[in-house]
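What follows is a single structure, written as structure tokens, with notes after it.
Every protein chain of the complex appears in place save one, which is left out.
What follows is subunit A.
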Amino acid sequence: MSAVADTAPQAAAKERGARAPWAMTAPALMLFVGVLLIPLAMTVLLSFHDWGQYKGIEPVFILKNWHEIATDPYYAEMFWRTFRIAILTTLLTAVLGAPEAYILNRMSGRWKSFFLLVILGPLLISVVARTLGWALLFGGNNGLVNKLLMSLGVIRAPIPFMFTETGMVVALAHVMMPFMVLSVWAALQRLDPQIENAAMSLGAGPVTIVRRIVMPQIMPGCCRARSSCSRCRPAPLPRPRSSAAAGSRSRRRSPMTSSSTR
């Protein structure tokens, strides 16, 4: 290397910099390859094996299982039901969660953090306990929810909630709601309130402001929440965005990655 005196240490540091991240991630990488990727690959392989009641699993390569999934209406119905419930749950979550996030965002500091704790809290409370709660609320034809709705005159006959898709959608929406509120709320945080003020000063009413100003800006947040909702899985935590300082520093290191902020 014919490096000038003052760039030589930089080159050395760069070389070290190329190896260091791999050394630091190696343990985790080995763990993931060994205990996550291999088991998943084994499961995929298993799907091509044969199975019989008396012979057990036979390590042959056949497409019988895949063919069965593709043709048996039993599985088609199950897939469709899962899909339908996910869509309905997501819609319900969006319709109720987005306005709530908006209301939450307009509250003053103390109330905001209190209600945020109340709404996000269920996220971390045992799913078994939460579902048991819904079972108690729905419980048969004279569950608490039905009693309440009937006494309010909303419905005449009790709605069967338990063991029905209605009940599942309601309970799933409850489980997923914090994600939606969180995502929309995070999107609202980045919104400049002055834009709303400007719209109002130009004569826009509250409905117009929400429809033309707020909605377009928070849509990415809604969509992100929606994608994590329809996965029907606790997958919270949108990607951390690098802070301005660290971002610019790393950008200096490698200009190619500067556009990868999403």
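As a convention for this text, contacts are C-beta pairs under 8 Å (C-beta built on N, C-alpha and C of every residue); 3 or more make two chains touch, one makes a residue touch a chain; residues count from 1.
By our rule, contacts and distances are computed from a predicted model.
For the omitted chain of this complex, the UniProt record lists the protein as "ABC transporter permease", which is one of "ABC transporter permease", "Xanthine dehydrogenase family protein molybdopterin-binding subunit", "Redoxin" or "glutamine--fructose-6-phosphate transaminase (isomerizing)". For the options A:I69, A:L88, A:L120 or A:L191, the residue in contact with the chain missing from this view is A:L120. In the full complex, the hidden chain is touched by subunit A at residues 17-18, 20-22, 24-25, 27-29, 31-32, 35-36, 38-40, 42-43, 46, 96, 99-100, 103-104, 106-107, 113, 115-137, 139, 144, 171, 174, 177-178, 182, 185-186, 189, 193, 196-197, 200, 231-243, 245-246, 249-250, 253-254, 257, 260.
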